[in-house]
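Dumping the structure here so I can ask a few things about it.
The other protein chains are all here in position, but one chain of the complex has been omitted.
On to chain A.
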Amino acid sequence: MDIDLPYTLLPLADLPAHEERAWHVAWNPAKPLLASCSADKSVRLYTYADDGAGSLKFSAVTTIPTGHSKTVRAVAWAPSGNTLATASFDSNIGIWEQEPDEGDDGEGGEKGDWECVSTLEGHETECKSVAYSCTGTLLASCSRDKTVWIWEVHPDADFECMSVLMEHTQDVKCVAWHPTEEILASASYDDTIKLYVDDPSDDWFAFTTLTGHTSTVWSVAWAPWGSYLVSGSDDKSVRVWKRMAEHKWVGVLVLAGHERSVYSVAWGKGRGRKGEEEGRYLGWIASTGGDGSVRVWELNKKAHRGALIAHMPSAHGVHDVNTVTWCPREGYEDLLATTGDDGSTRVWKVVPTS
């Protein structure tokens, strides 16, 4: 840990591990739930609550065996918090909902079993990522088959494929939706990021390609207030991109420091400087990767500066960290979850260094 950084990553929980590497973790946006997924083909759910002493207590809820025949690579919650999507190396996407329990009309994920209400087939090779749009009416998926699929979500777990986008020249590693608009970003093994919108009279199309990374782009994430994007790459850099015009995006910042591939980036509201800097404060970016470290950067609009504010060198010991993600729920903007090759999921709180 760097003592001279303004914030510290305080470990809050080290949750029971998967039996093999854990690839991804996602916070439920509406309920106190976390889902992680793994090469062991299962999804694990965890819950958290106030422990009455000013902190949070995390505990395991259940393990969903999924029935995917290969690694579960990614999970994504619908905005309602009631549905979970899984993306698997078996090329399918699973859609999961909790069976309603007759006697339970309260919250929490304790009673009903999670069952697969739909399986989305179509990709030819491994699925790498899946994401719900901000309204929950669209689902995007991507694969080593170089395509991005956009599905429309209908009632009764009915999904209709709206578009198959074949714009990348190599595997697509990650998809992410804009927080308020229907704009999709994809990150690829072809070293580029593409942004897509729907042309109402025609079809979905890529309106721009962001170049600059010199190797595979593993992860892409949107700033919580739109207008900015962050990406992490095998070239060890984290890059920030800004929207200059409706369909024009440019790179504005390169954040260096990671010693190996950056596998995951996330942009949260954070709890950074307010007051006179408030108009310029852009939130906190978290990044992680093969060097096992988690870095948090505070972004400021003035000259597009990004300052490192927290650093945890070996967040999962000697193991790679595969995903880092901010809690999206209000009141929890300083919580981060990470998951790694040791199979475990860890939760951290970004606190001012005392």
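In this text, a contact is a pair of C-beta atoms (placed from the backbone, for glycine too) under 8 Å apart; a residue touches a chain by one contact, two chains touch by 3 or more; residues count from 1.
Methods note: contacts and distances are computed from a predicted model.
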Given that one chain of this complex has been left out, which of "BRISC and BRCA1-A complex member 1", "Serine/threonine-protein phosphatase with EF-hands", "TFIID subunit TAF5 NTD2 domain-containing protein" or "FAM96B protein" is its protein name according to UniProt?
"FAM96B protein"
Hey, which of A:F89, A:W222, A:W267 or A:W326 is the one touching the hidden chain?
A:F89
Residue, one of A:E126, A:E167 or A:E333, that touches the chain absent here:
A:E126
Contact footprint on chain A, counting only the chain that is left out:
17, 19-21, 39, 70-71, 73, 89, 125-126, 128, 144, 171, 173, 189, 215-216, 234, 260-261, 290, 318-320, 341-343
